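What you see is the complex with one protein chain gone and the rest in place.
We call the chains A and B, going by the order they appear; numbering starts again at 1 in every chain.
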Amino acid sequence: MIRVDNLRMNYRSGGETVAAARDVCLNIEQGQFYTLLGPSGCGKTTTLRCVAGLEEPDQGEITVGDDLVFSSTSGAWMPPHRRNIGMVFQSYAIWPHMSVFENVAFPLVNDGKRIAHEEVRKRVHAALELVKLESYVNRPAPHLSGGQQQRLALARALVGEPRVLLLDEPLSNLDAKLREEMRIELRDLSKRLNVTTLFVTHEQLEALSMSDVVAVMKDGRIVQSGTPAEIYAQPNSAFVAQFIGRTNLLAAQVKERAADGSQLLVHTAMGPLRSTACGGGDHVVIAIRPEDVELVADGEAGGENVFEGQVERVIFLGECVEAHIHIGPQAFTLRLHPSQAPRSGERLHVRLPTGRCRALPAES
Amino acid sequence: MKKLFFQVAMTCAALALPGAGAKAAEMTDELKALAAAASKEGRLNLSWSQSSLGGSQGASRIEAAMNKMFGSNVKINFAPGAEMARIANQLATEFQAKQQASVDVYLGSAAQIAPLVTFNMFEAPDWKKFLPERISPEYVEVENQFVRVVTGLSGVTYNSQLAPSKPTTLADFLKPEWKGKVASTPYAASFDVLVADDVWGKDKTFDYVTKLNKQLAGLIRCGDAERIATGEFVSLVMDCTGQDALIWKERGAPLAQMVPLDAAQQRYYYLGVPKNAKFPNAAKLFSVFMMTEEGQKIAWDTWKADLHTLPGSQIGKQMQEYYAQNVKFKEVTIQWWLKHPEIDEHKRELIKIVTTK
Partner (left out) sequence: MSATTAQPIQGQKLFGRLEPLSVAMLVCVGSVCFIILAHLAVILWLSVIEGSPGAAVHTYSWKNYQEVFTDGRTVDVLINTFGFSVVSLVVALVFGLPAAWLVERTDLRGKTLLYTLMTIGMLIPGFAAAMGWLFLMHPRIGLLNVWAKKLFSLDTAPFDIASVAGMGWVQGLNLAPLAFIMTAAVFRAMDPSLEEAAQTSRANWFRTMWRVTLPLAWPGIMAASIYIFTIGFAAFDVPAIIGWSNRVFTFSTFLYLLISPQDVLPRYGVAAALSTIVMALAAALSWWYGLMQKRSRQFAVVTGKAYRPRILKLGWMVYPVWAFLGLYFTLSKVLPISLLGWSSLLPFFQMPSAYALSMASFAHYASQPWDLVFTGVRNTAILMVLTPTITLAISLAFSWAVLRSKTPGKEFFDFVAFLPHAVPNMIFGVGALLLTLYVLQQAVPIYGTIWLLLLVFTISRISYATRMTNSGFIQIHRELEESAQMSGAPLVRIFRRILLPLLSPTLLYAWLWIALLTFRELTLAVILSSSGNTTLPVVIWSLWLGGGLGQASALALLMLAAMTPIIVVYWILARRFGLLAAAS
């Protein structure tokens, strides 16, 4: 449904040229919920705006549906209002001088085809029902709360039955509880209406819980894309590993490689470690998630990938506890069920299962 | 011995040199004292319109000539000023507020000076003593407060190329060929004298102005004579005094001045030194200089006006020609003005007439 090829976009800031997007390529299928995830300045919003047509890229090609909406080689350009898209902005961009009804009716009224007044009314009400705002239909838009405005923006984006829904960090201005609710609602809506959705966020929790595909971006490039499970369990770089969830990163040097290349024996500050191989040269970074670390009884001390550490502090998080320990000079984080919570100062043994250790390329 | 020889030699040399040297020797004691006092003051603040006495450039010229003639050392600080009445008002305001005057010499005509007389705000030196051979008693008015410096003839400035006929009287401008080609001033310049009881009087003037109003195309200032040259208007009825026409004629513009045979006026311009002037002696020296032959020559050069009763006066020559045609000039002096308080009130009415279409 959405295809982006070699997107390049620079902009000028204070006399300097900054590359906002570098050779971004992505392919979103019909009905997919695709998320661009990354820290601020990574180019995710720029990419979204290029797809929307609010920015004109310097190079590349963008196709939405059957339309080539932008091509730097052929000079093609389709302005945003003809791309048959719906967009929700971070600030919602609700028009303060119109009522709720007028806000939602706007896309229908502007459409080239003249839609009968009665039809407009029906569709506006249907859209408002979708977002549970029917009772506010005649309110002046500014009288709505933040969460209601967000839903109003969503109704407006969907009323025209767009083929693509673009969402620019729509949840970031909501409070925690509302955000949780809206995550579920948004995904449900997207699936129910079977509308291709491109979602931009810096919140990895949103990305993981809502998306079919997550593309992690950094410095204008997509560094890894895949299903949430893949991204989470198999990050291909220290950056992705750190950005999604929490990870322990251990600098290490390769000692031995297994014959089939699937495992490595590395030397870390804590001692020798056997890890799954995932690329990289002689210097690697071992990534292991805190929840993958196992507590072992003292009896198993000395086994492979077993280390002794001292607990520095324990933080209670409700559904788990986080233990910050030191293994030799190396700081380490574990996540344990509260029933297994150690005490501060305690010595304990932990095992880092080989299958859960990923040796990633050391980043320069 | 050497000293005496020197003095004699210098005196001979001084006597031999024409102009300056000769004048220096002829300076009366009072004048010498005045020159010394002026030099001590060293400066002089003057301000009038750039079109009067050549404005800033005229002032430089006068400064050089005056210092040379009297052996004084006065620097003139000239600021282009607004209309004479404005400056008079400024002086009156300053005087009433008991502040120092912003100008040291006032240049104005009877119309502007008459309202100031009640304030008794001008110095009254014995002008004749400074330059007895040039300043006659009748040149000095209001008990020595003001001395006449030039004569101006009020009339009509018109475009000699575009005029439908050569006008000679004010009545000519009521003729149909002048319709829509006449301009006047928004302050009814020069009609003020006509409206006085012993000139045309109220009825005749009002009648004339009302009829003129139908011929009027628009209003311009006295100093806008150039717009007559472009043909925007063909005549200015009436101008303030006719110098502008002569000045522009000299520059090549097709302007001419008409002194109306049925309404000839001669207005004097006076110099006066405010009591609260900053440099009173320099001011008096300046005024005296303007009465000398050199001063009058500069006045004619820069302003096309000089005092008609002084020998060698150009205006005097012009007036002789008019006398030959039996024209009677109304002499507009300060005393005369003071005797005619009706002028002010009627003038307001006249202004109302010309400013209403």
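The rule is short, and it goes like this: contacts are C-beta pairs under 8 Å (C-beta built on N, C-alpha and C of every residue); 3 or more make two chains touch, one makes a residue touch a chain.
Since the structure is predicted, the reported quantities are computational estimates derived from the model, not experimental observations.
When the whole complex is considered, the residue among B:Ala33, B:Ala64 or B:Ala79 that touches the unshown chain is B:Ala79. Residue in contact with the omitted chain (choice from A:Ala76, A:Ala93 or A:Ala341): A:Ala93.
When the missing chain is restored to the complex, the residue among B:Ala88, B:Val273 or B:Val332 that touches it is B:Ala88. Residue-level contact of chain A with the missing chain is found at 13-15, 52-54, 56, 77, 79-83, 85-87, 89-91, 93, 95-97, 106-107, 110-111, 142, 153, 156-157, 160, 166.
Contact between chain B and the absent chain runs through residues 45-47, 49-52, 54-57, 60, 77-83, 85-86, 88-89, 92-94, 96-97, 99, 102-103, 111-112, 115-116, 180, 183, 186-187, 189, 216-221, 223, 226-227, 229-233, 248, 251-253, 351-352, 355-357.
Quick note on the criterion: only the chains that are shown with their structure count from here on.
For this pair, chain A with chain B, the centres built from the Cα atoms lie 90 Å apart.
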